[in-house]
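Have a look at the structure below, then the notes.
A protein chain is absent from this complex, but the other protein chains hold their places.
So, chain A:
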Amino acid sequence: MRETSAQPTFHDAVIELVHGAGGKASRRLIEGLFLPLLANPALIPLEDAAIMSIEGLRLALTTDAFVVKPLRFPGGSIGELAVNGTVNDLAVSGARPLGLLAAFIVEAGLPSEVLRAEAEALAQAARRAGVSVVGGDTKVVEHGKADGLYIVTAGIGLVDPRAELGVHRVRPGDRILISGPIGDHGITVLLARGELDLEADLVSDTRPLTPFVEALLEAASPGLHWMRDPTRGGVATALNELARDARVAITLAEEAIPVRDAVRGACELLGLDPLYIANEGQLLAVVDPAWADTALAALQRVPGGEQAACIGEVQEQPAGVVIVSTQYGGQRVIDMLVGDPLPRIC
């Protein structure tokens, strides 16, 4: 069981970047410092959104902070991410978003044009996701104290009555589905930083996942057991958390995992593994084997889901581990991300 004692067990002397990278250190910080102090039934599952039952309604609540550099990148920008990220945390909890709040932390000296462009991107993304921004806050900090612009969004959603999701529903034999090719967002942003002098014909996959979730609920809700949007830390980290929390093993078939050539090429060149690269518009779903074909077909019918695939399955043993079978019959263990992926040169 997860740590629920009231005593914080986090003893790192200083908070480093790695504590925010979404991998092992982030997990240690959350479970060792925040969880013991704040523990309550809605928080303890540590899912993408908290579910609270109020007068017979199941409400999903979530929040996310966005600190991306550069602010704009091919296929998206921080304003669009700020909406999609929160909408997607609600969506993978089986919730339809009802409203968003947005807080802007602006560095003094930021051109108004930049702020306006991001406000427009945010408004447009909200329209696309079919959700209203119903409140917000603005703070300005000294020049040099924030990277131009940070955005924090929070969202509330109504959980679909057909959705019964959670690690407790994940069973050996279940299939793992992904809605499309992985790694587009992370590689796009890495290249857009311009530090690497590499170019690729690639755009971020940022988009609301609501259409995928609706399609799955419509076609296969009785067999739908768990969903997640594999953002920071990628598919590898999301599935490691699942394997650990559900006390199951997950085996993936490497050749079944959709990856665009440009992402694969950049990863080969930079010594990265697409499984660890962030996504902003992909859905991971765990589905009962009897419903897997129906669910996959439903994903593939959603525009943008043509490359959806079944990439693996849940097994009983070895519990807590994610294993990839290579196409030659070899195997390797896929651990959680340790820090942000960095290119290897030498």
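The definition used in the following text is that contacts are C-beta pairs under 8 Å (C-beta built on N, C-alpha and C of every residue); 3 or more make two chains touch, one makes a residue touch a chain; residues count from 1.
Definition applied: contacts and distances are computed from a predicted model.
One subunit of the complex is not drawn; among "Putative ABC transport system permease protein", "Na+/H+ antiporter subunit C", "Hydrogenase formation protein HypD" or "Sugar ABC transporter substrate-binding protein", its UniProt record names it "Hydrogenase formation protein HypD". Residue in contact with the omitted chain (choice from A:25, A:87, A:106 or A:285): A:25. Checked against the full complex, the one of A:249, A:298 or A:311 touching the unshown chain is A:249. Counting the whole complex, the residues of chain A in touch with the unshown chain are 16-18, 24-25, 195-198, 249, 261, 264-265, 268, 270-271, 273, 317-321, 323, 325-333, 335, 338-339, 342-346.
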